[in-house]
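Here is the structure we will look at, set down as structure tokens.
A single protein chain has been omitted; all remaining protein chains appear in their positions.
Chains: A, B and C, in written order; residue numbering restarts at 1 for each.
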């Protein structure tokens, strides 16, 4: 578990909500994506859209995603999303997301992503690459 | 595992895709939602927006959702989504979703939902209710 | 033209963008909706989700919307959305939206919305109502 935690606060919009008056489930996965990009920016000091170029990768494709919905979030709710890498492996990693509404945990999620470069033998394809040790180190605060 | 399988075919739209040229992950969860409503319509012969009224429930709130992304889906791809209840429990159930692109499995997902009525002691809240046996029976084809 | 201008700054997310790498057009209409709610909160000091109850209306349904796309907004762009009521009429009003990217106007939009209450003769329907003078006055800064 790395200890750099990114916090992002925002307000639930009308457009996020469904006829039940609560955030539609797919929106949370969009929020998780926001959280991961912001966490990487906080850790690496690189703007999200420059991440690929700076680190010589193609992107951070998602291979697995999951969420538990414990309580609803509603229009006008002020929420806090915390995002943290729970595990780095050789070429993939897990990001844990927690969305708090009024101090209570409403949604928890996990994304598994790959540190992906271009496949040398087929430039149209991506290939998992070893995550540099100095990248991993940046997710650890002293 | 019930054996009624709902099949839904559609085309990946430009608006579904992200800068990598592939369907953005949160869209698949939206597709899963489409699949569940369509499956229930196929099983119960009731229009989705009439489901709550016909069965005296408030809705089918999602409590857990997960997906594995095995291969990308791209703009213009003709895809098939199959949806099937893999397990009915007392008041909750799992729906398995499989999205095929060109005959290959691209995404597999699972939703856990609750058969939820209004809480008698607090009408603003929902409460899990026992799923009627005749509802469950309709997901089984002879 | 009222002179209260609401400014909202945010960052363009990966999920906002399409395969051309720029914000997909429908997202701007979602941003306009955000802008209108925030403007009303700034003017009236009422949380968006409490607006209807406080003013005895059902909502602010949109009847007309338009946008001109002058320049693209891209992933990672820091943008500023300004929103301002350009005209109040008896029961409807126009909100002008301007989205700036790097100090340049990228998108301009206009929404026409109605101050809508419940129709007394048919509670399932909405009916345009006269906008209270003291509501209009709050969009004017001295």
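In the analysis below, a contact is a pair of C-beta atoms (placed from the backbone, for glycine too) under 8 Å apart; a residue touches a chain by one contact, two chains touch by 3 or more.
Keep in mind that this is a model prediction, so the values were computed, not measured.
**Q** Among A:26, A:65 or A:129, exactly one should touch the missing chain; which is it?
**A** The one listed residue touching the chain not shown is A:26.
**Q** Going by the touch rule given at the top, which residues of chain C touch the chain that is not shown?
**A** Spelled out for chain C, the touching residues are 20, 24-27, 29-30, 33, 59, 61-70.
**Q** Could I get the residues of chain B that touch the absent chain, sorted low to high?
**A** These residues touch the chain not displayed: 13-15, 30, 33-34, 37, 47-50, 74-76.
**Q** If the missing chain were put back, which residues of chain A would it touch?
**A** Where chain A meets the chain not shown: residues 14-15, 17-21, 24, 26, 75.
The rule is short, and it goes like this: only the chains that are shown with their structure count from here on.
**Q** Averaged over CA atoms, how far is the centre of chain A from the centre of chain C? Could you give it in whole Å?
**A** That gives a centre separation of 29 Å.
**Q** Centroid of chain B to centroid of chain C, CA atoms only: how many Å?
**A** That gives a centre separation of 33 Å.
**Q** Multi-chain contacts only, two chains or more: what residues does chain C have there?
**A** In chain C, residues 14-15, 75 touch at least two other chains, as defined above.
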